[in-house]
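Coming up: subunit A.
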Amino acid sequence: MSALEVRGLSKAYGGVQAVRDVSFSVDAGEVVALIGPNGAGKTTCFNLLNGQLRPDSGEIALAGRSVVGLRPHQVWRLGVGRTFQVTATFSSMTVRENVQVALLSHHRKLFSLGKPAGRFQVEEADALLARVGMQQQAARPCAVLAYGDLKRVELAVALANRPRLLLMDEPTAGMASDERQALMQLAAALARSERIAVLFTEHDMEVVFNFASRIIVLHGGEVIAAGAPDEVRANPRVREVYLGNA
Partner candidate 1 sequence: MSGSAVLLQFLNGLAGASSLFLVAAGLSLIFGVSRIVNFAHGSLYMLGMYLAVSLSGTLGFWLSVPLAAALVAAAGLVIETTLLRRIYKAPELLQLLATFALVLIIRDAALWAWGPEDRLGPRAPGLAGAVAIAGRQFPQYDLLLICLGPAVFIALYLLLSRTRWGTRVRAASQDREMAAALGVNERRLFTAVFALGALLAGFGGASAIPREPASLQIDLAVMSDAFVVVVVGGLGSIPGAFLAALLIGEVKAFCIGLGYSELTLAIEFIVMAVVLVFRPWGLLGRPLAETRGPGTLQPPLPAPSFLLLGGLAVLLAIVPVFAGPYTIVLLTDILVFALFAASLHLLMGPGGMPSFGHAAYFGLGAYTAGLLLLRAHLPMELSLALAPLAAALGALVFGWFCVQLSGVYLAMLTLAFAQIAWSVAFQWDRLTGGSNGLIGVWPAPWLSSKQAYYYLTLVLCLGAVALLWRLIDSPFGYALRAGRDSPLRAAAIGIDVRAQQWAAFGIAGLFAGVAGALYAFSKGSISPETLSVPRSVDGLVMVLLGGVQTLSGPLWGAALFTWLEDSLSRGVEYWRAAIGAVILVLVIAFPRGIFK
Partner candidate 2 sequence: MSCKVLIYCLFIAVSSDAFGQGQSIKIGELNSYKVFPAFLEPYRKGWQLALEEINRSGGVLGRQVEVVSRDDGGTPGDAVRVAEELISREKADVLMGTFASNVGLAVANLANQRKILFLAAEPLTDKIVWENGNRYTFRLRPSTYMQVAMLVPEAARLNKKRWAIVIPNYEYGQSAAASFRKLLTWAQPGVEFVAEQAPPLGRIDAGAVVQALLEARPEAIFSALFAVDLQKFVREGSTRGLFKSAAVVNLLGGEPEYLDPLKDETPEGWWVTGYPWREINTPEHRKFRDAYQKRWNDYPRLGSVVGYCALYAVANGIRKAGSLEADKLIAALEGLQMETPFGGILWRPLDHQSTMGAYVGQLAKQGGQGVMINWHYADGAKHQPSDQEVRALRKE
């Protein structure tokens, strides 16, 4: 059974068909890239997957369980972590507190009025930060971080829940080249070691072809190609879309 199974997904805004009859699947431990030119429907796809948008039709199943109609916080409970294209962190908190809040949620302590949140699961939070290389900056407020560092905090936050599926929307945008490689290496390693299914979108083709085991190409809301990197690279339709528009 696939970690993520998408069948016939469609979504329209007003008159615009943003996603049309999209089907694909991602297996546990697999790193899959979702690519396509701007406006191809990648982010819409992600928003459908984690429940921010409700599809007009189609089916989304996590390990065989349908998640259509669930709200994002419910989808997360089923093991879906997500990073955003424009990073979203809690700017009034420190780096560690950002992770602690995710851990609180994981341990279902969100309505606890007990001991101060700052003292909760400090080691676990620091361990997660260490994984993404942010342990040095744990006490810094998020509001002052560099963009690349925010992306890493987001990844740590997304991992707090031991996800089965990790959705990464342009995880390396705004990073320097070596940072990109490092972050994606981390994600790929996690996928292998923890059997996490990773689905990511990316503009940097080097990153895509280095790390993705499979690639899905969206254009105009439709899947125009899918398969191993070499197959996709050779696909004439993909070449037309990318080179034709370039």
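Inclusion criterion for the candidates: all candidates are chains of the complex that A comes from, given by their letters.
Heads up, the rule we're going with is that a contact is a pair of C-beta atoms (placed from the backbone, for glycine too) under 8 Å apart; a residue touches a chain by one contact, two chains touch by 3 or more; residues count from 1.
Just so it is clear, the structure is predicted and the values come from calculations on it, not from any experiment.
The listed chains 1 or 2 are all part of this complex, yet only 1 touches subunit A.
Within the complex formed with candidate 1, the subunit A residues making contact are 50, 52, 71-73, 76-77, 81-82, 84, 86-94, 97, 100-102, 104-106, 109-118, 120, 141-143, 150, 154, 157-158, 160-161.
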